[in-house]
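Yeah, one chain of the complex is gone here, protein chain that is, but the others are all in their spots.
Going by the order they are written in, the chains are A and B; count residues from 1 in each one.
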Amino acid sequence: MRLAVSKPPKPLVSVKDAQLHYRVGSAFSAMRGHSSVVKAVDGVTFEIQKGESVGLLGESGCGKTSMGRLLLKLEEATGGEIEFAGDALSGLKGPALKRYRAKAQLIFQNPFEAVNPRFTIRATLAEPLENAGIPAAEREGRIIEALELVRLPQPQQYLDRYPHQLSGGQLQRVVMARALILQPDFVVADEPVSMLDVSVRAGVLNVFRDVRDRLNLTAIYISHDLALVRYVCERTIVMYLGRIMEDGPTEDIVHEPLHPYTKALVAAVPVPHPDQSHDPLPIGRGAPDPRNPPSGCVFRDRCPLAFDRCAKEAPALRPAGSRKVACHLF
Amino acid sequence: MTETLLSVRDLKVSYQVGKGSIDAVDGASFDVPRGSIVGLVGESGCGKTTVARALTRVIADNASITGGQILFDGQDIAALPEREMNALRWRDIAFIPQSAMNSLDPVYTVEYQLNEVLRRRGGLGRRQARARCEELFEMVGIEAGRLGDYPHQFSGGMRQRVAIALALALNPKLVIADEPVTALDVIVQRQILDQLRELQSMLGISVILVTHDISVVAYVCDRTVVMYAGRIAEAGPMDAVLMEPSHPYTMGLRNAFPDLKGAASGVLTPIEGAPPNLAFPPPGCRFAPRCPFAVETCTTQQPALGMVAPDHRVSCHRADEAAKLRQEAARTETWLADA
Partner (left out) sequence: MLDTTLPRPGFVARFFRSLRLPLNDPFAVAGLAIYAIFILTAIFADAIAPYDPTEILYTPNYDLAADLRPGEDGFILGTTSLGRDIFSQIVYGTRSALLIGLTAAFMVALIGSIVGLVSGYFGGWVDALLMRLADVAFGIPFLPFVIVLAAFLEPSIWNVVIAMALVLWRDTGRVIRSQVLTLRSRSYVDAARVSGSSDFKIILRHIAPNILPLSFLYGSIAIGWAILTEASISFLGFGDPQSISWGYMLQDAFASQALAKQAYYWFVPPGVCIILVVSAGFFITRGYENLLFPKLGR
């Protein structure tokens, strides 16, 4: 467990007021004024220090995956600024973009979708090496090394196999090996174990933790499951409808959530014990609608504590003790 | 709670694949007491969904029930003629699928589909059906005003509520829910589980909940049946199975699950290896190749489902040493050493 440094050095990743707005509906309906804008990410600001692991937590449609794609420049922000090691991502092109690609990597949710089914494991892992200009003679060694790093026993036996010949857990390790093969500084993991069977999940999570510590990686772990986020991240950012609700040390969030949404989220996580609270959740029914969010605070229509001000004014993300909260109550 | 509604005895289900056949379920026995929720847990491919579907006798074309009995209210429905079985479905045994979108027809309104069931199968008149629709929607917590909506107009959680309403339409005695909350977010998941539990105790029905998540079992179930590779590994009262597991597989599953309320420093321990290929199952205990406690007998002899405590059955050769094994299983090294 790393301790927060009192005077933070320059952050590795800095996100300032990032926005990703989509226009939905056709050009024709736009002319008639029918199209609407979906704000997948709407004014998100945070910083990540080198070596920090941050969980991006939220329900589906909260913008956590879009945020991950913005950070990897798979999607172009429609507003705000994202910087990596002091360079703005929006300006990266050509060789500079290629260098960034080698430093920032993604681990996917579904390992069976993340690899080309026509490619052998060897060809899959060779692709980033080719792109980085690693000489052909060195590649085989690097591939074996990466597979050993993710604890795939006897890696040679997998090289000439095709993805469908591997189990989900094995393939997810291959996907991790591909992300790590160029020794990146920054890794975004998007729900990497949600498609895996329970008995192999723990193995993949342990490898992730282990590799992160060994390579001193800066990591973002995207998930809807606070229990998993808690297992791999010391800090958690809670998102709802494209905005940050709460940002702080994971243990504090687990034991004493501040934001009403975080409270509901923490209470909703089932635990593998018979003795647990069966109290109703402190949250309204219904689902967030990204096309039509409420005015003011986006959570107010499901919030049990909402009052007049919540409808008029969107709360800013303000410091509250060890963390930051976007709620008028703090 | 002692009266048994459903009793599955030595059930076998085989899939015909090419010239060979695979025993997806190989001798499963368990009971569902009246008015209880039974969790059927296991990993993908363990046969839990096949068991659930076999109970309604709606199984794949290449699958067939090749042995055993399914005693529902004392009647063996495995041997029932199709016509009589069909009369039983929905009226006595209802099914909630994993994805509600698959059970709802996108081109008809929800009310139309509820009506179809109520009037065709339930024999209700137009007025009665309308009243019942409103009652059902109120039961699952949706405003009656939304009866005229189409399935796509509902969110995922709402759709699952509609699927529950559809299953409960004819007051069944048994509801089989196949991973009903797996595709949902935690908050919606919790709300649906609360709803299910509330309706179950209100109506006094029995529910079989198929899931891979032991946290879900811990939250709503009274009893647990753990399956592994087509067989029952352990079955008993939920708290006994989860807190004092007697099968090494159940012990392993407990270690692999993150616990939000537990200590932060806890380490998750995977079960190394993968479930066996059911076309070539290992002789003896099917968990033996992954089991850190396997002894010679385990690799040669199939363990029988034996009693370790009243109402708690385990199929393990070393079940009588369970207390000792539990202590060893709690240590991570136990599971790594044998990898």
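Here is the rule we use: a contact is a pair of C-beta atoms (placed from the backbone, for glycine too) under 8 Å apart; a residue touches a chain by one contact, two chains touch by 3 or more.
Every value quoted in this text rests on a predicted model; they were computed, and no experiment measured them.
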Neighbouring shown chains of the undisplayed chain, as defined at the top: A
From A:37, A:123 or A:311, residue that would touch the chain that is not displayed: A:123
Contact residue for the chain not shown (choose from A:10, A:23 or A:98): A:98
Per the touch definition above, residue among A:13, A:115 or A:283 touching the missing chain: A:115
Contact partner of the left-out chain, one of A:37, A:132 or A:320: A:132
Residues of chain A (touch criterion as defined above) contacting the omitted chain: 72, 74, 98, 101-102, 104-106, 108-110, 113-116, 118, 122-123, 126-128, 130-132, 136-137, 139-140, 175, 178-179
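Everything below uses one rule, namely that only the chains that are shown with their structure count from here on.
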Whole-Å separation of chain centres (CA-atom averages), chain A against chain B: 32
Contacting residues of chain B [partner chain A, same complex]: 43-44, 141, 155-158, 185-191, 193-194, 197, 212-216, 218-219, 238-239, 242-243, 252-262, 264, 267-272, 274
Chain A residues within the chain B interface of the complex: 59-60, 167, 169, 197-206, 224-228, 230-231, 251, 254, 264-274, 276, 278, 280-281, 283, 285-287
